[in-house]
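All protein chains but one are shown in place.
== chain A ==
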Amino acid sequence: MNNFIKSIDWFSILLYACLVFIGWINIYSTTYSSDHQGLMNLDTFHGKQLMFIIVSFLTIIITLAIETKFYERFSSVIYLATILSLAGLFLFGKNINGATSWYAIGGMTLQPSEFAKAATALALANFVSDIQTDLNNFKDLLKAFAIICLPALLIIPQPDPGSALVYLAFFFVLYREGLSANYLLVGVFGAIVFISTLLIGTLWVSLITIVILILWYFITKRRKRKISVFRLVTITIVTIAVSYSVSFIYDHVFEQRHRDRFSLWLRLEHNPAELDHIRKTIGYNTYQSESAIGSGGFSGKGFLEGTRTKGNFVPEQHTDYIFSTVGEEWGFMGSGLVVLLFAALVLRVIFLAERQKSSFSRIYGYSVASILFFHFAINIGMVIGLLPTIGIPLPFFSYGGSGLLGFTMLLFIFLKLDANRINEW
């Protein structure tokens, strides 16, 4: 036991505790009203969240108490159980705010997708760490994809596309474990074509692509590793085809609300008055959260003094937009600190993962880091207006029992694995 206390990574636990504590403080602030309510009043969000924190603490003890080998051995079982629970939502799920993502048990609700991330990470780690698995073997790669995509496909129709998007995080893991860089390049290439098509139109994308590839041909002509004309032409045709299909999908498959999000994000509307109008209507949430954060200034307005927070200007402020409270009440000091704390935690997890002897632990740890990073980057990016609106929670911060429990288990299973690394061989 002494050994265990020594070997567990207290630095990660400290970061975790800080984030949970700051998160709760801010939930308290958003739901605070002048009528004094007890901290444990279960009618308030902060009261419930405090209870979830206590439950999480118990969960941590249980998670750490379980034998390390259990996670590896039972990963398939856990994964299957999760898949079943996701599928079961179609039959028994409870609809809240238009999404059937919850089971109602007694007075509480449970959101299985929050636990599915940990389960998927375990299953993927188990499969990839198998000595016989080779990610450059197409069949194995397909299996790995299947493990990742199955829960995502079950989550999309809930509908909760934001949570499904998080499963893209696992590509970092696969890449780390030997997936060909070409997949990554294709992904980056696709993203560039998509965004530039929206920004400058298909015609310019086609022209620029042709110019770049012709230049590329002439520059590499004299070298040994010169590119074949056939490949160049293929790339050009593919680019133009992708660009055309992007603009077709954007105009004909996307709904207006989707287009509005992109046009706001990429500032596709050039008329300043019209843009301002879009910002205040379609981009209302983002506009309000940016204003709230901006009004915090350097040192913030102070705890419970956030006027926009108090005036309920920012919608969903206790869940997805919790970071705007940090920005308003604690200013640049507070919001900068939170960003640094998250970065520190994710980097710490990567560092820990890299020192694992067991490849199962390493892959799982890498998954944890990727998932946390994805959530952190997408959520804060949305709140500060750098990314389009994608509704996913900020880990450890956002109000919600399932989320807090899910992220806590995700992290502490890894800390347990890490604490046990000396016993591995």
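Criterion: a contact is a pair of C-beta atoms (placed from the backbone, for glycine too) under 8 Å apart; a residue touches a chain by one contact, two chains touch by 3 or more; residues count from 1.
Rule of thumb we're sticking to: contacts and distances are computed from a predicted model.
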item: Omitted chain, identified by the protein name its UniProt record gives, among "ABC transporter permease", "Dihydroxyacetone kinase subunit L", "STAS domain-containing protein" or "Peptidoglycan glycosyltransferase"; value: "Peptidoglycan glycosyltransferase"
item: Of A:144, A:278, A:350 or A:411, the residue in touch with the unshown chain; value: A:350
item: Identified contact with the non-displayed chain, of A:79, A:373 or A:399; value: A:373
item: Hidden-chain contact residue, picked from the options A:80, A:199, A:241 or A:340; value: A:340
item: Positions on chain A where the hidden chain makes contact; value: 34, 172, 175-176, 178, 290-298, 304-305, 307-308, 310-311, 313, 327, 331-332, 335-336, 339-340, 343, 346-347, 350, 354, 366, 369-370, 373, 377, 380-381, 384-386
